[in-house]
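And now, subunit A:
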Amino acid sequence: MEQAQLMFAATGALIFVFGLVAGLRDDSLLGRIIAINISGVGLFLLLVALAYRGLCQAADPIPHALVLTGIVVAVAASGLAIAIGRKLDELRNSSHRREGDSS
Partner candidate 1 sequence: MSSLLVLIATLPLMTALACLLHPRGGDQLSLVASMIQLVASVLLVTELPSRSSLSHALGGWAPGLGIALGADPLAGWLVLLCALVQFATTLYARFYFCDSQARYRLWPLWWLLASALYALLLSGDLFNLYVTLELLGLSAAALCTVGAAKAEALEAALRYLLLGLIGSLLYLAGVALVYAEYGTLDVSALRTLISSSPASLASLVLLSSGLMIKCALVPLHFWLPAAHSSAPAPVSAVLSALVVKVAFYLLLRLWFELFTPVVTSAFATLIGLLGAIAVIWGSWQAFRATRLKLLAAYSTLSQMGYLFMFVPIVMALPEGDTRQFAYGALLLLAVSHGIAKAALFMGIGSLQQHLGHDEIDRLGGSARKLPVTLFAISLAGVALVGLPPSGAFLAKWALISSSLVSGQWWWMLVTLVGTLLAAAYLVRVLGAAFAPTAAAEPALPTCRLALQQPALLLAVLATFGLGFAASPVWDTLSLSPPEVQR
Partner candidate 2 sequence: MSTNAWLPLLILWSSLVPGLIIFSLDESRQRLRTALNLIGAITKLLLVAGLIWGVYRELLFEFRWTLAPGLDFVLHADALSVLFVSLSTLLWLVTTIYAIGYLEHSPDRSRFFGFFSLCVTATVGLAMAGNLFTFVIFYEALTLATYPLVAHKGTPEAIRGARIYLGYTLAGGVLLLTGAVWLRTLAGPLDFAQGGILGDIPGLDPDALRWIFLLLVAGLGVKAALFPLHGWLPRAMVAPAPVSALLHAVAVVKAGAFGIVRVVYDVYGVEFSGELGVLMPLGALAAFTIIYGSVRALSQDHLKKRLAYSTVSQVSYIALGATILGPLATIGGLVHLVHQGVMKITLFFAAGNYAETLGVHRVSEMNGVGRRMPVTTAAFTVAALGMIGLPPVAGFFSKWYLGLGALEAGAGAWVIPVLLASSALNAAYFLPILYRAWFLPAGPWPLENHTHHRGETRPSLQWPPMVTAALAVLVGTFAAAPFSPLEWVELIATREYR
Partner candidate 3 sequence: MFSPGELITALLLLSAIVVFAAGTLALLRLPDPLCRLHALTKIDNLGFGLLAAGLALIQPTWIDGLKLLAIWTLILCSSTTNGYLIAHHCVWESRR
């Protein structure tokens, strides 16, 4: 049972760190959102791995509640980021178009 917990926790940690670093480095909006979501999932995997108590035993419910909250918060944040990004492109295109017309 220990290897499974450690294996998943290690994968979670790996994904969390790589997702975070990619999130900091990337420049396109969608790329950064994907990276942040992935590092979030990595972190949740770490949490759930910690809660894992063996194949048929009931796992520890508290981290599960935390991860559930985390998932909902992640989708809320990504939704807001995408909406801001969409309005930003709209503003940029309209300003280009205005420059385009006026010049």
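Regarding selection, all candidates are chains of the complex that A comes from, given by their letters.
Observations on the model:
Basically, a contact is a pair of C-beta atoms (placed from the backbone, for glycine too) under 8 Å apart; a residue touches a chain by one contact, two chains touch by 3 or more; residues count from 1.
Please read all numbers here as calculations on a predicted model, not as lab measurements.
Among the chains 1, 2 or 3 offered as candidates, the one in contact with subunit A in this complex is candidate 1. By the touch criterion given at the top, residues 16, 20, 23-24, 29, 32-33, 36, 39-40, 43, 46-47, 50, 62-63, 66, 69-70, 73, 76-77, 80-81, 84-85, 87-88, 91-92, 95 of subunit A touch candidate 1 in their complex.
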